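Missing here is one protein chain; the remaining ones are kept as they sit in the complex.
Just so it is clear, A and B label the chains in written order, and each chain counts residues from 1 on its own.
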Amino acid sequence: MSLFSRFMDGWRKYRKPGYYDEFDYHWTMTIDLDKCTGCEACVTACQAENNIPVVGEDEMAKGREMQWIRIERYWEGEYPNAKLSFIPMMCQHCDAAPCETVCPVGATYHNQDGLNAQIYNRCIGTRACAVYCPYEVRYFNYYDHEWDSPLEQQLNPDVTVRGKGVMEKCTFCIQRIRQAKDVAKDDDRRRVQDGEMQPACVQTCPTKALVFGDRKEHESQVYKSMNDPRNYRVLDELNTDSSVFYLKKVDA
Amino acid sequence: MNVSIVPALKVLRPAAMLVIVILVGLVLGYWANATFVPGNSPEQPIAFSHKIHAGDNEVPCLYCHTQARRSPSAGVPAVSKCVGCHLEVATEKPQIRLLMSYWENREPIPWIKVHDLPDFVHFTHKRHVLANIECQTCHGPVETMDRITVSSRAVNGSAQVGHPWKMGLCLSCHRENEVVNGIDCLTCHK
Partner (left out) sequence: MPNIDRREFLKLVGAGGVSVGAGFMLREANKDPREYLIPHVLAPEDFSSGLDTFYNSVCSMCPAGCGISVRTREGRAKKIEGNPAHPVSQGRLCTLGQAGLQALYNPDRLTAPMRRTGEGESASFEEITWEQGLKQVGDRLDLLRAARRGNRVAFLTQGVRGHLAQLFESFMRQLGSPRLLHYDFDHPHTLYAANQQFFGESRLPYYDLANTRLLLSFGADYLNNWISPVHHSLGFGESRQGRADVRGRFVQIEPRMSISGAAADEWIPAKPGTEGILALGLAHHIVAEGNYNGADLGAWTNALADYTPDAVAEQTGVPVNSITRLADSFVDTTPSLAIGGGAAGNHSNGVDTLVAVNALNYLVGNIGQEGGLVLNPEPAGPAVQQHRASYSAMVELAEAARQGEIDILIISGTNPVFTLPPAAEFAEALAQIPLVVSLSSFLDETTALADVILPSHTYLESWGDDFPEPGVGFSVGAVSQPVVSPLYNTRGTGDIILDLARRMGSSSVMPWQNMEEFLKYGWRRIYQRGDSQTLAQGFDAFWTSVLKAGAWGETTNGSTAFTLNPDVIAGIGVAPPEFSGSEEDYPFILHPYLSPNFHDGRGANLPWMQELPDPMTSVVYGSWVEVNPVTAEEMGLSEGDLVDIQSPHGQLRVPVFVYPAIMPNVIAIPIGQGHGEYGRYAKGRGVNPIEILSPLLEPITGNLASSATRVNLTPTGGRVKLVKTGGVSRDLGRDIVQHTSLGVEVSSAADNSIPITEVTT
C-alpha cells in the first residue's frame, strides 16, 4: 500500500467511534460497589506491578499524586446517619475517548483490543489529554523519579520506567495481556480464556469486587457482570463509551 | 541615493567565515565520530569470534543462546558453557587462557551489550524464533563476524551495516509479513 492510501485508511478508521468495526478482544472491567470496602489493596498491587513511583509528601501536597487506580470517597448524610461510599477509579478505556482526540503527536490511541494505549516515547508532555479526561485518571511525571536503593530491585522489567515529561495511566496491565496472549499462542494459537489473565488490581481484590475479561466472550464472568441490572457507567452522559462498568451500591 | 551593501558585507565577512568554519567543523567532528568510533562494534573483554564458532565450526546459534526459543531474552551463555569445550579445545591460545582465568576465579565475563534496544521496547525472541525467522535477519551475517557489529539483513536480503536497528526495521518486516496486530504500538511498546 502506498503511503497515501495507508494514511487515508488510518484516517477513515480513526473517524469511526472506537475506530474499529470489530474488536479483536474487548477488554472490560466491572466493579461491584456493593462489595468494595475501600481497603486499597488494588492501589498497592498496581504500584508494585507497574513501577509507579512514590512521589513524596511535597508533591502529594501539590495534588500530584501518582496512583493509576485510586479510591474516591464520598460521604453522605450527617452523624449519626453518615455514610461513606468508596469507588475505585482508573482509566476507563473509553471507546470514544476524549484524550485520544487531542494528543498532537498521537501518543495515545485506541487499539484493536479496546484498550486506550499510551506510548511513552512518543509523548511530548503537552498534558492536554489529562485536561480532556473527564475522569481525571491521567498522571504526569513532573520529575525523573528515584528509587532509594535497593528498592529499584523490585521494579517490574516488563513495564517501562517512565522519565520526566511523560503521561501515564492505567493500561489494564498490558504486560500481562501480552504474556497471556503469548501463552495462548503457544497452546495451539487459541484465544486467551476467561480468568487466565487478570490485571494486578483484579487479582488481589480481597472481596472480588473487581472482575475483568473479554466482553466478546459471552460465557465470561465479566459479560455476565456487566449485564447485571445494577450496572451503570460513571459520567455516561458524556458518551465516552467507557469499558469499565460499575454495579450500583445497594442500600438495604 | 545609492547605498551599497558591500561595505556591510565586508564587515560581516569575518563573522560569516567564523560561522561557516564552526558549522563545517561540527559536521566534520560528527562524521569523524560516526566513522571511526561508531559504537556499534565495541571491543569485548575476550576477543570471541563468531566467525570461528558459528561460521567455520558451524555451532548452531541455539547451542549457546539457549533461551531464544522459550524466552523474550535469548540469553548469553554462562562461562561454564564455554569451558565445556575449551577445557580441551585450543587450550594454548592466549584468549582461551584468558577465558580459563575467568573460570578459575569463578568470575563472569563482562560482555559489552551490542544489540541494545531501549527500555521501552518489548522484544520477544521466542515468538520470532518460533516463527522460523533466521537469526541473521535481524542480527546480520553473524557467522562472518570476527567481532560482533550491529547489522541486519534488510528486507531485500542485503546486509546493512551501521546502525540499522531502528523501528523501521521491525515495522517493515511486520508489514511485509502482515503480522497479526503487528503494527499496533502496544505490541512492542510496553
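The rule is simple: contacts are C-beta pairs under 8 Å (C-beta built on N, C-alpha and C of every residue); 3 or more make two chains touch, one makes a residue touch a chain.
This one's a predicted model, so the numbers in the text were calculated from it and none came from an experiment.
Chemist: Out of A:Ile71, A:Val102 or A:Ala184, point to the residue that touches the absent chain in the complete complex.
Modeler: Considering all chains, including the one not shown, the answer is A:Ile71.
Chemist: Per the definition of touch given earlier, which of B:Ile109, B:Val142 or B:Val179 contacts the omitted chain?
Modeler: Reading the full complex, the residue touching the unseen chain is B:Ile109.
Chemist: Using the touch definition from the top, which of B:Leu26, B:Ile52, B:Ala90 or B:Met167 touches the missing chain?
Modeler: Of all options in B:Leu26, B:Ile52, B:Ala90 or B:Met167, contact with the hidden chain holds for B:Leu26.
Chemist: Tell me which of A:Cys129, A:Met197 or A:Met226 is the one touching the absent chain.
Modeler: Hidden-chain contact among the options goes to A:Met226.
Chemist: Among B:Leu62, B:Val76 or B:Val142, which residue is in touch with the absent chain?
Modeler: B:Val76
Chemist: At which residues does chain A meet the chain that is not included here?
Modeler: Residue positions of chain A that touch the missing chain: 32-35, 37-41, 43-45, 47-49, 54-57, 60-61, 63, 65, 67, 70-80, 82-87, 136, 148-151, 153-157, 200, 203-209, 226-237, 245-252.
Chemist: If the missing chain were put back, which residues of chain B would it touch?
Modeler: Counting only chain B, the missing chain is touched by 13-14, 17-18, 21-34, 37, 39, 42, 67, 70-73, 75-81, 103, 106-113, 116, 118.
The rule we apply is simple: only the chains that are shown with their structure count from here on.
Chemist: Report the inter-chain centroid distance for chain A and chain B in whole angstrom, where each centroid is the mean of the CA atoms.
Modeler: Each chain reduced to its C-alpha mean, chain A and chain B end up 36 Å apart.
Chemist: Please give the residue numbers of chain A that touch chain B in the complex, ascending.
Modeler: Those residues of chain A that touch chain B are 24, 109, 111-113, 115, 117, 119-122, 158-161, 174-175, 178, 182, 185-186.
Chemist: Considering the complex alone, what residue numbers of chain B touch chain A?
Modeler: Residue positions touching the partner: 118-120, 122, 124, 126-127, 130, 181, 184-187, 189-190.
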